[in-house]
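Missing here: one protein chain of the complex. Every other protein chain is in place.
Our next item is chain A:
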Amino acid sequence: MTTIQRLRANSSWKALGGFAIAAIVLFVLAPAVLTDFRLSLLAKFLCFAIVAVGIGLAWGRGGMLTLGQGVFFGIGAYIMAMHLQLADAAKTHEAVPEFMTIAGVDRLPSYWQPFASAPVALLAILVLPAAIAAVLGFGVFKRRVKGAYFAILSQALAAALAILLTGQQTIGGFTGLSDFHAFFGFRLDDPVNRRMLFFIAAATLLIVVAVARQLMRSRYGELLVAVRDQEERVRFLGYDPANIKIVAYVVAAFFAGIAGALFTPIVGIISPADIGVVPSIAFLIGVAIGGRTTLLGPVLGAVGVAWAQTTFSEHFPSAWTYFQGALFIVVVGFIPAGLAGFGPMARQLLERLRPARTDLPAITEPAEA
C-alpha cells in the first residue's frame, strides 16, 4: 500500500466514525435535549448548512465565488410554498389559495398550475435550480468569464429574482408566502410532524455531506481544485475547465434548491427578503468561518453563525449587524482558511516538535483563484 492509499483507507474509517457520531447527535441527542421550538430552529439551521455544503464545493474547492445562492434556495422554497398553498386550497375545495382570494384574484395564474401536483413540484425542486445554474454556468464559464465577473453576475441574478418576486402580487409580493397548514398531508401544527421535518432535514444534510465528500475525493474533485489553482494548465492537459466548473455550480444549486424546499415547511414563511442579495452573501459567512476548503467546515460554520445570529439578535438586534460585518472583515480578510485552518496549523506546530517526517506532503494554503 502506498502512503496515499493508507491515508485514504485510514480516513474513510474516520469518516464512517464521524458520520456515526453526527447521526447520533442529530437523531438521538438533539431530539432528546432540545425543546420542540429549539429543535425546529435547529432544523432551519440545518437547511442553511445544506446550502453551505454546496457553497463549500463551488467557492472553497472550485474558486467560484457565488453571490447568488439565494436564487436557487428561493426557487426551491417558492415551489414548495406554492405546492403547499395549492394542497391546502384543494383540501378546502377553494379554487385559489387564501391570500389570492383576499387580493381579489379568483383564477389561478397559469404558472401556479403545474405545482398542484406533488410529483411535479418535487421534480421541479430537484431539476429547476440545477437547470438554471447549468444555463447560466454554460453561458458564463464557456466564454471564460470568471472571477469578479462571475461573482457580479451571480449577484445580479439574485437581485433580479428578488425584484421580480417583490413585484408579483400573485406570488405574495413583498410579504411572500406563508400560513401553510399541511406538508404532504401531515398537519404542520402537530409537534410530532414537526419533529419528522427535523429528521428529514438532518437525513438530507447527512446525504448531502456524503455526496459532497465522494465528489471531493474523486478524480473530479482533484480536477476541480486544479481548475481553481491553475485553470490554464488544466486546459492544456486536455480537460475543459468550463465543464468542471459547471458541474460544481450545478451541484451547489441543486443542494440549495433542496435546502429551500425544506426551509419553507420548517420556517412557515418565504419572502423576497430571504433570498435577495444580502441573504445570499450572508450564506457565505458561515462557510468562510468554518473553512471554505473543507467538507465539514461550512456545515459547522453555517450552523454556528445561524445559531449566534438567533441568540444575538434576540437581545441586541442592531449589534448583530455590526458583528456580522466585523466577521466578514476579520475572517475573510485575515483568517481566510477559517476555523478549520487552525487544525493544520496546530498539526504543523506538533510536527515541528517531533522528528521530521518526509513522506507526507507539506500542508500549504491553496492559492486563491
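Quick note on the criterion: contacts are C-beta pairs under 8 Å (C-beta built on N, C-alpha and C of every residue); 3 or more make two chains touch, one makes a residue touch a chain; residues count from 1.
Following the convention adopted for this analysis, contacts and distances are computed from a predicted model.
Trainee: What protein name does the UniProt record of the undisplayed chain give, "Urea ABC transporter permease subunit UrtB", "Protein-methionine-sulfoxide reductase catalytic subunit MsrP", "(2Fe-2S)-binding protein" or "Putative allophanate hydrolase subunit 2"?
Mentor: Not shown, but named in UniProt as "Urea ABC transporter permease subunit UrtB".
Trainee: For the chain not shown, which residue from A:Val277, A:Leu296 or A:Ala340 touches it across the whole complex?
Mentor: Touches the omitted chain: A:Val277.
Trainee: For the chain left out of this view, which of A:Lys14, A:Lys91 or A:Arg144 touches it?
Mentor: A:Arg144
Trainee: One chain isn't shown here. Among A:Leu123, A:Ile163 or A:Leu237, which residue touches it?
Mentor: Only one listed residue reaches the unshown chain, and that is A:Ile163.
Trainee: When the complex is taken as a whole, what residues of chain A touch the one chain not shown?
Mentor: 65, 67, 136, 139-140, 143-149, 151-153, 155-157, 159-161, 163-164, 166-168, 277-278, 281, 284, 288, 318, 321-322, 324-329, 332-333, 336, 368-369
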